[in-house]
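The complex appears here minus one protein chain, its other protein chains still in place.
Chain lettering (A, B and C) follows the sequence in which the chains are written, and residue indices restart at 1 in each chain.
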Amino acid sequence: MDARELIARRAAQEFKDGFVVNLGFGIPVQAAAYIPEGVEVILQAENGILRFETVTKLGEEDPYTSDAACQPTRVLPGGSTFDIATSFAFIRGGHVDATILGALEVDQEGNIANWALPIAPGKYSPGMGGAMDLLVGARKVICTLQHTDKKGRSKILKKCTLPLSAAKAVDLIITELAVMEVTPSGLYLREVAPGVTVDQVKAVTEADLVVEGPIPEMKL
Amino acid sequence: MDARELIARRAAQEFKDGFVVNLGFGIPVQAAAYIPEGVEVILQAENGILRFETVTKLGEEDPYTSDAACQPTRVLPGGSTFDIATSFAFIRGGHVDATILGALEVDQEGNIANWALPIAPGKYSPGMGGAMDLLVGARKVICTLQHTDKKGRSKILKKCTLPLSAAKAVDLIITELAVMEVTPSGLYLREVAPGVTVDQVKAVTEADLVVEGPIPEMKL
Amino acid sequence: MKSKEIAMDEALSHIKDGMTLMIGGFIGNNEPIAAIDRLMELGVKDLTLIAVVNAYPGGGFGLGKLIENHQVKKFIGSHIGTCPAAVEQYKNGELEVEYYPQGTMIEKIRAGGAGLGGILTPTGVGTLMEEGKQKITLNGREYLLETAVRADVAIIRGYKADTMGNILYRGTPSSNPIMALAADYVIAEVDYVVEPGELEPDRIGTPGILVDAVVKGYGEEKTREIYRQLWAKKLA
Partner (left out) sequence: MKSKEIAMDEALSHIKDGMTLMIGGFIGNNEPIAAIDRLMELGVKDLTLIAVVNAYPGGGFGLGKLIENHQVKKFIGSHIGTCPAAVEQYKNGELEVEYYPQGTMIEKIRAGGAGLGGILTPTGVGTLMEEGKQKITLNGREYLLETAVRADVAIIRGYKADTMGNILYRGTPSSNPIMALAADYVIAEVDYVVEPGELEPDRIGTPGILVDAVVKGYGEEKTREIYRQLWAKKLA
C-alpha cells in the first residue's frame, strides 16, 4: 500500500456515524472510499451541497450540479443544495463536524500552512479557497500529509515557516508514519504505522514529539 | 374627506411605476388604496414577501402566508417569499425604492421619532420593529402624520424631543395641511392642502419653514 | 441513520429554567404554536426569549402566551407593542426588554449561526441604539458594531420535514431558517414527516444537519382552522 492510500485509510477511521464532513482535494477525498462499514457520513462541499455522490458517471450527470472541484455530482436522498454564503455559515458556524485537509507544513502548536507558496516577492499562489474558513470553523480538524518532503525534510515542524492558513487549528495529524495529536501540553505521538518504530518517526520529525507509554500500531 | 384620507391620497401620488415600496401601518397602508391609474407598485413587507394581496378574504387565505401585520395574504403572480434576513438585506441594501412611515415627531433636518414613547423611566414602548432599517435603507423616505397633536401642538419641529428612530432620514413630509421637503438648505413648503393658506400652515408649524415663490395646492 | 422525529415532550425536555430560547416566526405567522402551547403547560420559567417581534397583535396566541403565563424574564427583539402583557410587565419591572431594530436583530442571529463575531450596520446611528456600542467609520459613513447572539434552544416552524431533519417551509418562513443555525439544540415543529428523498433538494430551506429534533405540530387541517379563527376576529 502506498503512502497516500495508507494515510487515506487511517484518516477514514476518524469518521463517526452521522458526522458532517468536508474533505479537501487529494488524500482527504480519497479517504471517502475507506469509510468503515456501518458508518454513514454526510459530505459537505463548500460550493453549497450536502449528501452527494462522490462519483457521478457521465450520462447521469446534471449540468447545473457540481461538487467543489466543479465535477459532476448528484444529490443523494436527504441531500440538499444552497447558496455559498449559507454553505460557509455552516462551515464557520460550527455545523461541520470534521474536515480533513492537506498541508504543506504543520507544527506542534497546531498551526498550519496549506496554500501560500511564494511565486514572486510578496506574491503567493494558488489562494486559500475555503481552507481557512474550514480550519477555523470545523469542530475537528484532521491534517493529512506525507511526513517529509521530497528531500526528506520533516513537514511536522516546531514552527511553520510558510505563511499560516490558521493558527492553532489542527487537532490531529496523520502521515504515512504516524498519528499525532495536538494538545495544550504538546504534540503527542498516538500511533505508528505498521512496521514503523517510534525512533524512526522521531528521526524524521522536527517537532518536539511527546511519547508516553507504549505507542500502538495503526489498525488499517 | 378626513385628515387621514387626505394624507393617504396625497402620499399615493409619490408612487412611481415599478417602485418597490414598503408601507408602515395606518395611513401608509391606506395609501395603497389610492395608487394612481397606470402606476404599478411592488409591495414589500419586512417579514419576507414581495407582490402580495392587500386584502385576502377568509376562505381564500393560506395559513402559512401573512403580511407584516400577520394578516392573511397571498402572493400575486411574479411575487415571492423569502426569509427575513434576506428581506432586510433588501431594505438596508437600497433595494426598496420608497417607504411611507408614520411619525410621532419629525424635524426640519429630517430627523424622525416614530416609536419610543416613554412608559417608565428609561423605558420605551412599543419597539422600533423594522422602521429604523427602513428609514436608513429605503431610497426615499416619506413621512405621513397629522400636522399637530390632540392639543394642537406642532409635530413638525425645529428639533425632535423624543428619542430618534433615525437621523436625517426623511425626504418628504405629508400632513393634512401641507407637503414639505427636507433639503440641505432647510425645510421647504412645497404644497398646501386645498383651502389652506401658507400662513395657516406657518401658524401650526414650529419648524422654520422655507417658503419660496407661490405655493401650489395639493392635487388630490 | 436514526429518525430525528421524536415525541414533543422529549424534545421540549431540553428547555430548562433560565435558558435562552429562540422562537421562529413573525407575530404569530409560522410560529411553532403546538410546541409553545405545550411549553406553557410544562411551566419552564425564567426564560430569555429571543424573537424578531412579539405576540400576534393583542396577544393570547403563540409566543405571547409564554409572556402572559409569566415564563419569560427577559425579551430580546424589535417590538413588544403587540403584546399587552409584555408592555405591562416591562412597565412594572417584571420583564426586562432589550430592543434591536428588526434588521439588526436578525443579522445578530445570523452572525451567531454563521460563526461571525458581529456585523456593522448603519441602522441606529444617531439614536438610542448607540448606547454602549462601538461606532466604526468606514469611507466616511458611520456604523454600529452589533454582536452575534445565540440561544440554548431554538424552536422553529416548518411545513414538512423528512426523518433526517431536512425542513421545507411554506409561505413566509421569516426568522425560522435563520434561527435554525443559531442554537445548540434545534427543534423543528412541522405538519408532515416524510421519508428522505421525498423533499426536493432545491426546496429544502434548512438541511437536516442543523436540526436535532423533528416534532409533529397540529397538522395542516387544524393549523388552517386555528388561523382562520384567529383571522376571523378583526384586529383592533
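To be clear about the criterion, contacts are C-beta pairs under 8 Å (C-beta built on N, C-alpha and C of every residue); 3 or more make two chains touch, one makes a residue touch a chain.
As the structure is a computational prediction, the values presented were derived from the model and not from experiment.
Hidden chain, full complex: it touches shown chains A, B, C.
Touch with the chain omitted from the figure is made, among A:Ala3, A:Ile35, A:Leu76 or A:Met132, by A:Met132. Although one chain is not drawn, the whole complex shows that of C:Glu5, C:Glu31, C:Glu107 or C:Asp212 it is C:Glu107 that touches it. On the side of subunit C, the interface with the absent chain consists of residues 107, 111, 114-122, 134, 136, 138, 141, 143, 145, 147, 169-171, 202-203, using the contact rule stated above. Summarising the interface, subunit A meets the missing chain with residues 46-49, 58, 61-66, 68-72, 81-85, 87-88, 91-92, 111, 116, 119-120, 123-133, 136-137, 163-168.
The omitted chain makes contact with subunit B at the following residues, 17-18, 20, 40, 42, 44, 50, 75, 77-82, 88-95, 136-137.
Methods note: only the chains that are shown with their structure count from here on.
Among the other chains, A has the CA centre that is most remote from the centre of subunit B. Spacing of subunit A relative to subunit C, judged by their CA centroids, is 36 angstrom. Inter-chain centre distance (subunit B to subunit C, centres taken as mean C-alpha positions): 28 Å. Under the contact definition stated at the top, not a single residue of subunit A touches 2 or more other chains.
The residues of subunit C that reach two or more other chains are 110, listed in rising order.
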